[in-house]
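The other protein chains are all here in position, but one chain of the complex has been omitted.
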Amino acid sequence: MNIGIVRRQHAHHFATADQEFSASKLGMWLFLVTEVLLFGGLFVGYAYGKSVYPEMWHEASKHLDWKLGALNTLFLITSSFTMVMAVNAAQRNKAGEMNGKMVGYLIATIALAGCFLVVKYFEYSHKFHDGMLPGIYYTYSGVQNANAHYFFGLYFLMTGLHGFHVVVGMILLGWVLVRATKGHFYSEYYTPVEVGGLYWHLVDLIWIYLFPLLYLVG
Amino acid sequence: MDTPNGYWMPPAASTVAQSVDDLYFVIFWLCVVFFFIVTGGVVYFAYKYRRKHPDQLATQQIGHNTLLEATWTIIPAILVIWIFVLGFRVYMDLIVAPGDSLEYQVTAKQWAWDFRDPDGCSVPGELHVPAGRPVKLTMRSDDVIHSFYIADFRVKQDVLPGRYSSVWFQADKPGTHNIQCTEYCGTSHSNMFAKVVVHTPEEFANRAQTFCKVTVGKEHGEKLYKNQCAACHTIDGNRLVGPSFKGIWGREGKMSDGSKVIVDENYIVESIRIPTAKVVEGYPPAMPAFPTLTNDDIASIIEYMKTLK
Amino acid sequence: MSNENHSAHSEGHHGHFVVPAAAYVAVFIALLVLTVVTVAVAQVDLGPANMPVAMLVATMKASLVALIFMQLKYDDKLNGLVFIFGLIFLSLFFLFTLLDVFSREYIDPKYGNRTIAAEQLRAMQNKAADKAGVNTPVKPGGYTADMPAKDEWQPPPPPPTTPDAGLVDGGAPAAGSEPGSEPGSVPGSEAPAEAAPAGSAAPESAPR
Partner (left out) sequence: MNDHAAHAHDDAHDVPFLEDGKGWKSWLFTLDHKRIGVMYLWSVLIAFAAGGVFALLLRLELMAPGKQYIEADTYNRFFTLHGAIMVFLFIIPAIPSAMGNFVLPLMLGAKDVAFPRLNLLSFWIYGIGSIMALSSIVFGGVETGWTFYTPYSTNTSGAVVMMTLSVFVLGFSSILTGLNFIVTIHKMRAPGMSFFRMPLFVWATYATSILQVMATPVLGITLLLLVAERTLGIGIFDPALGGDPVLYQHFFWFYSHPAVYIMILPGMGVISEIITVFSRKTIFGYRAIAYSSLGIAIISFLVWGHHMFLSGQSAYAGMVFSFLTFLVAIPSAIKVFNWTATLYKGSISFDAPMMWTLSFMVLFTIGGLTGLFLGALGVDVHLHDTYFVVAHFHYVMMGGTVIAFYAGLHYWWPKMFGVMYREGPAKFSAIIVFIGFNATFFTQFVLGTRGMPRRYYNYLDQYQPLHQFSTFGSWIIGLGFIVMTVNLLASFKQKVKAPANPWGARTLEWSIPSPPITHNFHKTPVVTEGPYDFPVEGQAASGAEGKHA
């Protein structure tokens, strides 16, 4: 569907389009660092919990279904790949000939994110049903060691905050998709796709660490 | 009270206090020197190079001087490392207790201290220690973080719930010193006063006959009131956290569940043992339990209440 | 500090570096393989080496994503520097917090944080379980008997009775009445009358 492209003039307070592009990327990288530090706080909480309650930590992490975690990892890695292919398509989209590919890859990325959330829904509903809930709502009696609610508290915080960021990512990429269908992105101007991609890769990056820490090594 | 140790410091009443004060004054005089270097420099330059006529320009544009900059980087660096070493050495004396120190148990709870000496003698609100012997306090909190602070001994240590922390001191001369709480712990954080009383070894030896003896009576009751109850209940009629004890004995009170109760022995014992059993109307059920109060203690409190008209 | 002084109003160079798609496919496959490796390694219990190995593989995957997918390799060095500084400050947070956690009983072994505190926590957890109306049977985690409840308080053994050298200088040592050697004249463990009803709810200083 070659609907051509819509040319764009860079913002007036920037001297050149390139200056605007590199400014946006630096701005995004700074935002990604704040996300890394935000999740970093939770990882320090994890490190504290694991060092003070090692046996409980190991036993409680056994109750997480690592197969679903692995499936989610595959979803996110694939969606990272499709995202990066979308950016590549945008870069090579001289006059709208790559629009179709770009839109296709974006749709794939959002769809995979949806699958990730569906799998997460199953995991959470299973835990809600068993009572493996954080803090004072913890009524599960399977874990022998005391304070298992500490582990599940952190589990829900980490995966919940990550899930929230996946939802925000889907909304962000949905907005990029809408503009892509209108032909806004071409080889001269594809910043939103690139910036959206950076955000999405970071969400994947955080899951790459969450998965082994919570599901495998525990 | 002993004489303060100079203008700045309270009396130095423990063995380690003098070394803390000496370190304080080392840093103090160092700071005075640097303060006069900077302020003197600013005032002198400001006066000497003040602008006499409106379009007067600077006489020389000096951008930097590597030697000068190097000196005022290295010298402060050396001085602060030296202060660190001094501080480290004094800190070591402050935290490592000698082996033969008497072991006391301290419990902090919202707005009162509870001391128990090695033989189980516990005087409400008063820590009785022998002079000339190191004393180590093992402290624990029942609810929130408090902080045990004796200014005259220069010792302080936060008291954490769910964990033990310890502090030690050795007082040389008999005397009485204030204990205060220095970590914010709620409404009556500033009323959490207690006393440490240092006795001569002889006085301390037969403490069983003197202050450790628990005689049921209104004096003991009053001491208990001051230490355990005063933080929430006043005796002059106006409300603090709980109802006032003024004229409490025999008074009829309306409970939160609407029932009416005459204040008698049973009501007092029950209110102390199970505080939330009967709550006076209009007051929050915020009274903690007092498991350490013995029956004699409660009897003494009741005696004291009878005297409150 | 890279200070690129771009000339005013010159047309920005167009050709942002376009990474060949083949590189992306290669990285994608590498990531899949590494995921399989992570999962496989996790099945084998390597004891203490579990965590470092898992973290090593995760870091390899993360650096692949960051360098190629996020184009840090081809990008302005500044973006990479920003990311590195973020990781440095995060590692400082880890380093000093764990330094504190692992060295708590370094100075004061007798009243170390771990042993007594664990028992103390056990008691607190019982109270918390009641407070929260949660019926988890809190089994003592393999430690010695529970901490004695506050009521049956046994004072620790009296200090050694050797005559104490550190008496007030000049003062005669107390006539043999070493506090420790006091026979039972001091009310030993006056057992307070009936203990507060067992398992009374934790002194709730204020309703949560």
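Here the chain labels run A, B and C in written order, and each chain numbers its own residues starting at 1.
Here is the rule we use: contacts are C-beta pairs under 8 Å (C-beta built on N, C-alpha and C of every residue); 3 or more make two chains touch, one makes a residue touch a chain.
Because the structure is a prediction, the values reported are computed rather than measured.
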Where the missing chain makes contact, among the chains that are shown: A, B, C
Residue in contact with the excluded chain [from A:A146, A:L177, A:L202 or A:V217]: A:A146
Residues of subunit B in contact with the chain not shown: 4, 7-10, 19-20, 23-24, 27-28, 30-31, 34-35, 38-39, 41-42, 45-46, 49-51, 56-65, 68-69, 72-73, 76-77, 80-81, 83-84, 86-91, 93-95, 143-145, 147, 149, 151-152, 154-158, 160-163, 165, 178, 180-191, 193
Positions on subunit A contacted by the hidden chain, ascending: 8-15, 19-20, 22-23, 26-27, 30-31, 33-35, 37-42, 44-45, 48-49, 52-53, 134-137, 146-147, 149-150, 153-154, 157, 161, 191
In subunit C, positions touching the absent partner: 1, 3, 5-8, 78, 85-86, 89, 92-93, 96-97, 99-101, 103-108, 121, 124-125, 127-128, 131-132, 202, 204-208
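Everything that follows uses one rule, which is that only the chains that are shown with their structure count from here on.
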Innermost chain by mean C-alpha position: C
Whole-Å separation of chain centres (CA-atom averages), subunit A against subunit C: 27
Gap in Å, rounded to a whole number, between the CA centres of subunit B and subunit A: 50
Multi-partner residues of subunit C (each touching 2 or more other chains): 121
Complex contact set, residues of subunit C against subunit A: 6, 8-14, 16, 18-19, 21, 24-25, 27-28, 31-32, 35, 38-39, 42, 50-51, 54-55, 57-58, 61-62, 65-66, 69-70, 75-76, 78-79, 82-83, 85-87, 89-90, 93-94, 97-98, 101-102, 121-122, 125, 132, 134-139, 141-142
Residues of subunit A touching subunit C in the complex: 15-19, 21-22, 25-26, 29-30, 32-33, 36-37, 40-41, 43-44, 47-48, 51-52, 55-56, 66, 70, 73-74, 77-78, 80-81, 83-85, 88, 91-92, 136, 138-139, 141, 144-148, 187-188, 197-198, 201-202, 204-205, 208-209, 211-213, 216-217
